[in-house]
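One protein chain omitted, others in place.
For chain A:
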Amino acid sequence: MSEHLWRVLSLQDHNTRVVIFGTAILGFAAGLVGCLTLLRRRALVGDALAHAALPGIAGAFLIATAMGGEGKSLPILLAGATVSGLFGIVSILLIRKMTRIKEDAALGIILSVYFGLGVALLGIVTQMNRGNAAGLESFIYGKTATMTAGDARLIAVASAICVLICIALLKEFKLLCFDEAFAGARGYPVVLLDAVLMSVVVVVTIVGLQAVGLVLVIALLVIPAASARFWTDRLVVMMVIASVLGMTGSFVGAAVSAMLPRLPSGAMIVLAAGFGFLVSFLIGTRRGVLVRLWRRRKLNESIDHQHLLRELYEMFELDPSRVSVPYEELLERRSWSRKRLRRMLEQASREGWITENVSKMEFALTDRGETEAKRLTRRHRLWELYLIRYADIAPQRVDRDADAIEHVLEPEIVAELETLLDNELGKTRMPDDPHADGVAS
């Protein structure tokens, strides 16, 4: 066992090596192609295609053996898979076009009926050719162990061609996925481009059948692409990440399956890819859940900070003669709890915005704090004015946390608001609170 393990891990065995690399290239291609189908919202096409391929595999085997050929030759089986897979897609399109059944329902119908037909045919095949047909069922769950080096090379070459097509047509595909109407208006042959993209999906799905299995091959198209989106806002980067994730998942899955032949490689590949998804989902730097939680926390803290400084500023503004304000008075100004206010005060004090006296119940702004509080209050009042003045269009543009109003609103609007403030209030004075009665009472 340990010797076998070593042989696999060190990739000494030629066949294992070729199979694992072939599968890894497949994973790379699937990640890349998956990004485009995901963005084109055609992710499930691969699934329908894969399920609809099963009758073709069984049928091709039957026909080939009946004609005296080698039924288990991969090119023949894949040809059969392609034909019945495409029939499946055409059936979906026909149902959608000729009836009022929606696409998802059509997909469900075709996917299950073709798969059922495939399972039935497979039953007949095994009944007729005991032993001889063994291995066909590996197309359902995927089994790299049954792959020959020749199979793996076929998979690798087909995948590599798909990768090249996607790279060559990258910007055309990008435009197609983003804005089909604009692509059409610019004279791009949208239908043809779409057909090329779908063909690439078909090829990746079909050559992926043996390694990943038709039940799970969709995962290789969807999971790496979806995982990559957590890390980036750029298409090219997303494609690179998805390809690497797909490749890694396939590599790990195929290697594990080669080591432990009882574990279907499809399941292993999907689990490895799923792990990548989980990690991306949690810590993806763009949209990962933890990043978003952290951002929300930062936002809440920053809102608290702004509220506190503004309240302090307004209290001193109301009565410029006072030196400090008591805790109890501050507490009444807003709905914050004692605990929260305490925490806010401690943090502000630590960061040097405010000073507290010995009994810790009286607070004042430091010089630095006062400058900051003045800035925040002014910004807040500009926003308030903006909301009042542009009530009809304001809500979608209001980002009060943006550090400067200037970054969110057009300079013309800011200038207008400032003149408005200055005209009403004079240049040196701080603008009055536009809803002073509301807050104070």
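Going forward, contacts are C-beta pairs under 8 Å (C-beta built on N, C-alpha and C of every residue); 3 or more make two chains touch, one makes a residue touch a chain; residues count from 1.
Operating definition for what follows: contacts and distances are computed from a predicted model.
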Taking the list "Manganese/zinc/iron transport system ATP-binding protein", "Formate dehydrogenase", "NADH-quinone oxidoreductase subunit D" or "Transmembrane protein", the UniProt entry for the undisplayed chain gives the protein name "Manganese/zinc/iron transport system ATP-binding protein"
For the chain that's not shown, point to the residue among A:13, A:137 or A:172 touching it.
A:172
Tell me which of A:25, A:39 or A:373 is the one touching the absent chain.
A:39
Considering the complete complex, of A:51, A:72, A:143 or A:229, the missing chain is touched by A:229
So that we can see where the missing chain sits, which residues of chain A does it touch?
39, 168-169, 171-172, 174-175, 177-179, 181-182, 184-188, 229, 232-235, 238, 390, 393, 396-397, 408-410, 412-413
